[in-house]
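A single protein chain has been omitted from the complex, and every remaining protein chain is retained in its original position.
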Amino acid sequence: MSSYRIQGATGEWEVVIGLEVHAQIVSNAKLFSGASATFGAEPNANVSLVDAAMPGMLPVPNEECIRQAVKTGMALNAEIHRWSRFDRKNYFYADLPQGYQISQLYHPLVGEGAITIDADEKAGIAAPRTIGIERLHVEQDAGKLMHDQHPTRSYVDLNRSGVALMEIVSRPDMRSPAEAGAYLRKLRSILRYVGSCDGNMEEGSMRADVNVSVRRPGEPLGTRTETKNVNSIRFVMAAIEGEANRQVDVIEGGGRIVQETRLYDPDRNETRSMRSKEDAHDYRYFPDPDLLPLELTEEFVAACAAELPELPDAKRARYEGPLGLPAYNAAVITADVETARWFEALVDATGKPAGEVGRAASNWLISDLFGALNRIGKTIDQSPVSPRQGAELLGLVADGTLSGTLAKQVFEIMVDTGEDPGRIVEERGLKQTSDTGAIEAVIAEVMAANADKVAEYRGGKDKLFGFFVGQTMKAMGGKGNPAVVNELLKKALG
Amino acid sequence: MSVDAATVRRIASLARVAVTDGDVDAMVPELNNILGWIEQLSEVDTDGVAPLAAVIPNHQRLRADVVTDGGIRDKVLANAPQAEHGFFAVPKVIE
Partner (left out) sequence: MADITDLGVAAIRDGFRAGDFSAREVADAFNAAVTAGRALNAFIIETPDHAIAAAAAADRARGAGELLPLSGVPLGIKDLFCTAGYQTTAASNILGGFIPPYESTVTAKLFAAGAGMLGKLNMDQFAMGSSNETSAFGNVISPWRRDDGGNAPLAPGGSSGGSSAAIAARMAPAATGTDTGGSIRQPAAFTGIAGIKPTYGRCSRFGIVAFASSLDQAGAMARNVRDSAILLEAMSGFDPRDSTSLDIPVPRWEDGLSSDLKGKRIGIPKEYRVDAMPAEIDTLWQKGIEWLRDAGAEIVDVSLPHTRYALPTYYIIAPAEASSNLARYDGVRYGLRDLPDGANLQDMYAATRAKGFGPEVKRRILIGTYVLSAGFYDAYYTKAQKVRALIAQDFERAFETVDVLLTPTAPSAAFALGEKSADPLEMYLNDVFTVPASLAGLPAMSVPAGLDAKGLPLGLQIIGRPLDEQGVLNAGLAIEERAGFAARPQNWWAK
């Protein structure tokens, strides 16, 4: 169990956390209308008459949205409900043209599942933990209200109205901000692996509602508050800490926690109560009579399963096992689907069995490629070097054309110019030399120019060996094959 | 189940229909009349009966994921009481 505690005035408090994540589904069209679901259009350009809730308009569900949700449910090891239903959630707001949101309350598409978060000693997660998922359902997103364009008016843009969302509800199994962060990172990774959501919290395609309560260890659950629409993992963790501390202060001060909705203010790093959108939250849910129950055929479900890619946990196990990658490398590479794809393309392009080159390839990727990407401020899918080029470089090292040092030089040039390593080696003559005759000649010159040091070395100063290696390499413009240089130097110095 | 004036006000508020005192006074007996009449349903034995899910046996079709709509902003805004700069305008909302 987590050891995270809030230190209150009267003792220690445990924090109980549940997360409801709203994830926008990747699809061409909206959940119930044929308007485009893409981001960034002119106001009200991606709006159909159905989205605008004109009289007589009716919803028809989008197959791809359902498919994405089912695949996501499978990736969460969750129960797929062959029979589910849409319900209307009724309330009045300007971003909700129908006066109700089509959601799924009573019979969601996906039932219970789980996510495993990894151990992270530094973050206080001693061992891997399983966080339960209660359900996943599909629902409509709302439009957008803009308040700062006009002194007395708000403006309504319905482009986002009707875009498909997955609502993923966790069980209140998390006990620290770090666990919540790990859960969100893992969930985002899974969504991106499945391809059902791009997980971009800054752009709003993934948002978290954070449920927090506190209690004395061993006591029953306390009253929880809900902090809505937090749009970064960092803010989620900060909001939890802030809200948990606030609750402890309230209780220890003799007050009671009110079950309410709050907003996180990142500028002040605190949560505050939302001026209520409506007093009574009586949503009067009832089955949407414009829609029939959703029935999935076994064929449909099987097709979804067949479309699932290898998921992060399975991939990591395969990297560690058959591919022999160190645990750290496997974890880092599989954390993001783009990285894993790049890595697998790299290994593939070497033309050698993965078990043979995997380890070296992963080391190169993590230190060299990531190093370069960090330096130039790009993500792996924006890499100026392609997996094929990376594989070529690794091949040149493996066949002795390049030493490790030379390879790093060539790689820098690859990053700057985007050119193939083979061409770079040719054009700049950067091959390493293993020509024993040439090396012996250089060694002889170096020894002749440093006779005193030769004497000292032969007199017992072993450390000077590095000096001779350095001088020899320098004289060869760095192109000496280090193994051959070493061997010949040993022979020459005695 | 019967309603009183406070309940009628609460329901009217939920339904976003403004009501005057006169409205409420008239509605209380009217609604109670109707609700009292509806009450007789509690006589019916519905143990083990599933609520009707679909009126005539039919299956929910799913639509192909193709963009077939939208790009009709003028039509969408044509009947708006107040439209500006491509938006619907409403009294300013403080969140």
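For clarity, chains are labelled A and B in written order, and residue numbers in each chain start from 1.
The rule is simple: a contact is a pair of C-beta atoms (placed from the backbone, for glycine too) under 8 Å apart; a residue touches a chain by one contact, two chains touch by 3 or more.
All figures in this text were calculated on a predicted structure; none of them were measured in a lab.
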Chain A, residues in touch with the chain not shown (by the definition above): 49, 52-61, 88, 90, 92-94, 97-100, 154, 156, 278, 282, 284-286, 289-292
Footprint left on chain B by the chain that the document does not show: 1, 3, 7-8, 11-19, 27, 30-31, 33-35, 37-44, 46, 49-52, 54-56, 58, 60-61, 63, 72, 75-76, 78-82, 88, 90-93
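Definition applied: only the chains that are shown with their structure count from here on.
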Interchain centroid distance [CA atoms averaged], chain A/chain B, Å: 41
Residues of chain A touching chain B in the complex: 27-29, 33-36, 42-52, 60-66, 85, 92, 94, 145-147, 149-158, 274-275, 277, 279-280, 282, 284, 287, 291-295
List of chain B residues in touch with chain A within their complex: 10, 13-14, 16, 53-54, 58-73, 75-77, 82, 84-95
